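Certain chains of the assembly are absent from this excerpt, and the rest are unmoved.
So that you can tell them apart, the chains are marked A and B in the order they are listed, and the count of residues begins at 1 in each.
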Amino acid sequence: MANAVKEAWKDGRAVVNGWLAIPNAFSAEMYSKCGWDSVTVDMQHGVQDYLSCVSCFQGIQPSGAVPMVRVPWNEPGIVGKVLDAGAYGVICPMVNTAEEARALVQYCKYPPAGTRSNGPIRAGAYGSSGNYQKTANDEILVIPMIETRTAIENIEEILDVPGIDGIYVGPSDLSFSYGLEPKLDVEDPFILGIYDKLLAETSKRGIAAGLHNGTAAYANKMIRKGFKLVTIANEVGLMVAAAKAAVAEARG
Amino acid sequence: MANAVKEAWKDGRAVVNGWLAIPNAFSAEMYSKCGWDSVTVDMQHGVQDYLSCVSCFQGIQPSGAVPMVRVPWNEPGIVGKVLDAGAYGVICPMVNTAEEARALVQYCKYPPAGTRSNGPIRAGAYGSSGNYQKTANDEILVIPMIETRTAIENIEEILDVPGIDGIYVGPSDLSFSYGLEPKLDVEDPFILGIYDKLLAETSKRGIAAGLHNGTAAYANKMIRKGFKLVTIANEVGLMVAAAKAAVAEARG
């Protein structure tokens, strides 16, 4: 069960990541075929729960995109469940301290690295090798979200936690926590300065930095800046934008 | 329960229609807010069944768009069920003869115009007037699809069937039935000649002609040509096109 995202990062390539808010396997299936390297089920702000995540994973699978999940919270029950369902990466919101990062790693790793419980009901049936338990700790990505002032202040300690494979930046929450307007595709030099620091600190440790973007143009710019995991809005956002444009053009 | 599509047609305005293939109320809700005059749940080729149609109708409702449905087949059970669920218009595939058109009208209308059974479980709860049964026959649109050579050959008889409010052209099936490649946004003069004839015959009888389109540009052209109901692909098609474009742009 080699993780293609991890391989891309080893090769220095950036990963273009899809984002699923619609709790439906058919929608996920069609969207996943569009060329994404990985597709993430958003259980935090998306209209998703555990069973819809499983359905979306089934929809993602034929595309070959790497299935990941953003969990709703840093809580061991749900982290264990999405890993058992076959997540190859866990993006966790609001990780603000090294202690929280260590807890996340604990939930994601089998002993002795962590305390994940054994029972990969769907994950273990991927591939044919049958050695899921031996490779899971190495292959599954643990990615805390860095999206508050507190997290920035603790960033070096957080990044030093063993088992962290990358970080994922939530720009609107980050801005919010500094008293700025919450939005994506930020041009504010202060926030961009934080990005520079995050890129430097992650790069120094050989781990990846990811970013949530509103547009493909901005995502492209961020790849060139050094981000290794870029998401573009989500599937429902792309649909809504396309629909509004289509209505306008049809009306003339 | 005045039907805004009917009112638009009375005013000579064309209606821009959305099309739902994803069986999910959230997706339907977000898509319906994009400015469509009406939104049609596609139970024939979409991934929809009766209960997903009800869910989509609930998703459509806050937008104010007129809820319509394309039924899977000209069959009284399902026609009755979608009307009871609150459809303001029924688009029926593969109506090839006047007899089939008369059957469709029968299924859609309460006595004495037809044989629809009384029990508008959700439809009757729309609005506050409580006179659904008195107005339904007038307000609900009955729209056979004209999409085969046989239907074209029988077109005048079909259009003369009392109770038909419009027709809806399926370009790919129409082309297929003439031995041409099945596709949308046709430029073939032979097919366009058929469109001219359909516009003339419907116009003569004061009823509307609708068309399924692949792109907003073509839909706009068809409005200018005289079509009064134009659909642009469906929501999943718009999403997929936008996703492919986003991936390409992000990769640069």
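Basically, a residue touches a chain if its C-beta (ideal position, glycine included) is under 8 Å from a C-beta of that chain, and two chains touch if they have at least 3 such contacts.
All values derive from a computational prediction rather than experimental measurement.
Depicted are 2 of the identical subunits; the complete assembly encoded in this structure file consists of 6 such copies.
In the analysis below, only the chains that are shown with their structure count from here on.
Distance between chain A and chain B, defined via averaged C-alpha coordinates, is recorded as 40 Å. Chain contact summary for the complex, chain A toward chain B: residues 16, 18, 21-24, 26-27, 30-31, 33-36, 47, 216-217, 219-220, 223-224, 230, 232-233, 235-236, 238-252.
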